[in-house]
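Excerpt of the complex: some chains, original placement.
To keep things simple, chains are lettered A, B and C as they appear, and every chain counts its residues starting from 1.
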Amino acid sequence: MLRPTQSETGKDRDRIVNLSDGVFAIAITLLVLDIRVPNLPENDVASQLPGALLSPWPKYLGYILSFVGISAFWTIHHSIFRHIRSYDRTLLYLNFLFLMVVAFLPFPTALLGEYGDHQLPVVIYAATLALGRLLLTAIHWHSMRNDRLLDEPQDPAVMRFYLIRGLTIAAIFLLSIVISFFSASLAIVMWCALLLADAIVLYRRSH
Amino acid sequence: MLRPTQSETGKDRDRIVNLSDGVFAIAITLLVLDIRVPNLPENDVASQLPGALLSPWPKYLGYILSFVGISAFWTIHHSIFRHIRSYDRTLLYLNFLFLMVVAFLPFPTALLGEYGDHQLPVVIYAATLALGRLLLTAIHWHSMRNDRLLDEPQDPAVMRFYLIRGLTIAAIFLLSIVISFFSASLAIVMWCALLLADAIVLYRRSH
Amino acid sequence: MLRPTQSETGKDRDRIVNLSDGVFAIAITLLVLDIRVPNLPENDVASQLPGALLSPWPKYLGYILSFVGISAFWTIHHSIFRHIRSYDRTLLYLNFLFLMVVAFLPFPTALLGEYGDHQLPVVIYAATLALGRLLLTAIHWHSMRNDRLLDEPQDPAVMRFYLIRGLTIAAIFLLSIVISFFSASLAIVMWCALLLADAIVLYRRSH
């Protein structure tokens, strides 16, 4: 019987990681293409350039927000894959779905930068980040339940911590969709608080 | 006599793989640049944004289709190169031709997203995917026929399975060109079914 | 007690380096997208193309300047990370902040290429390069003060040389902001002289 994928569960998870890092690096760097140089007549540059640079401030906010969001995705992806020794098809497919969300993020970011005071872009952005987080948690969950994918069995307490953290953060992003029905700005403030809180929690755990 | 390429058949196939992964990662991430933020007057955003986001749905479909198509290319490329230990000029040239097709794919995707209800973009898209599949199969075929390129001789049954699979899928893409003369949509549905079926077959083989 | 990050201070700093190199490579290559092909009516191409290619010379200058600036960032990043064996959260966050500056650089470059004879773009560009340099120096400072991050303790004299060099160069970029109040061109000439002087100093130290 043919079992070509038998050997695919070897130790070459490196190419998956490399491809993922390529997608992370490009998505994070393409974000800046959405910040455009204003087009002003030569005589008005001196007087109008400061205003023309400040008025699209939601685009700068979107740049920082998505940069931090993708950085957080990368950090989690990194801490998941550093324990993974091999992979199976499920892991491969879940990772591609996750990368599809990461590569898609520049679009919701651009939408938010253009129409951030409206509800729909806020909903789309929150849903994209929540979906990315759920897929990462699914990758984590799948890898932890299959010991042969890991270099050593995981501590169940650590497993539970990451699982709860992933689901909680996805849930808060989904909750922000409800909040956006009342105020789009409040939902955005909520994301910033969330990303900041998560970064601080991880920082303190390491000290 | 000079034989500078003698030593090139060493074990440094890694840079070819890295370059290929770079092209895969970039092509897969550039796809999103084709989904543009609609340009609406401020007063009409609330009422028209939902429609303006939904109407270019062929672009979203094209994004997903090409993402899955490139992912499938990557997965096959990965399973071919994991057995390759060294390379010769033929392998190098075939791989560059294949990368040229991968890097070109964002254009047929954009064409399909804009004019997907017409026949010509469907033909160009199907021909691009078929050509990519044929080049991958040629890379596979060439590497399997030259034992010195592989780390160990391949099982002839596995060889035959992959060869038939590659040619079959390329043939189905070419067949969809014939079908596009009757219905462009039917050809697109056919690709989706094909990519799904192939993913399922590979998934089940690994269990 | 849970200490998942304990093991994160292992030897896998490689993915941070790979992600950083991806961002460097993309930022450096996106710069060219800002140099646009002029749009001329067919009859005027022969007579007007030379002028249309020469008139946006500040864009070529910006391309070279930012290419050299990012190359200098890469060279310093490289010489810092070659001594780093592991990482902690602080290093990770500082590196992401630094990458955010690198990935942002194409925007100030485009602004400078369009309005380089005005003061504001010069200020923004100088501030971006100074910030990047300060973050690199902070990464260096942090890694040198934590012996467990390094593969071997650093010579204090070397530490002091790099620290002073980083702060001096950042200070000169900030000084150029003051100079830009008198002359935007003089500030730009100052950057070129600075990057050249730094390259020569490093070159001579290695001989």
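Convention: a contact is a pair of C-beta atoms (placed from the backbone, for glycine too) under 8 Å apart; a residue touches a chain by one contact, two chains touch by 3 or more.
Please read these numbers as outputs of a predicted model, since none were measured by experiment.
Trainee: With 3 copies present in place, identify the total for the complete complex.
Mentor: Spelled out: 3 chains shown, and the full complex contains 4 copies.
Everything below uses one rule, namely that only the chains that are shown with their structure count from here on.
Trainee: Given a C-alpha superposition of subunit A onto subunit C, how large is the rotation in degrees, taken in steps of 5?
Mentor: Between subunit A and subunit C, the superposition angle is 90 degrees.
Trainee: Between subunit B and subunit C, what's the gap in Å when you average each chain's C-alpha atoms?
Mentor: So the centre of subunit B lies 35 Å away from the centre of subunit C.
Trainee: Just give me the whole-number Å value for how far the CA centre of subunit A lies from that of subunit B.
Mentor: Computed from C-alpha means, the inter-chain centre distance equals 25 Å.
Trainee: Residues of subunit A that contact two or more other chains, please.
Mentor: Where subunit A meets two or more other chains at a single residue, that happens at 18, 21-22, 25-26, 30, 33.
Trainee: Would you mind writing out the residues of subunit A in touch with subunit C in their complex?
Mentor: Interface residues on subunit A, with respect to subunit C: 17-18, 21-22, 24-26, 28-33, 35, 37, 40, 45-46, 49-50, 53, 63-64, 67-68, 71, 74-75, 78-79, 82, 155, 157-158, 161-162, 199, 202-203, 205-207.
Trainee: For the complex, which residues does subunit A have touching subunit B?
Mentor: Contact set of subunit A toward subunit B: 2-8, 10, 12, 15, 18-19, 21-23, 25-27, 30, 33, 88-90, 92-93, 96, 99-100, 103-104, 106-107, 110-111, 114-115, 118, 120-121, 124.
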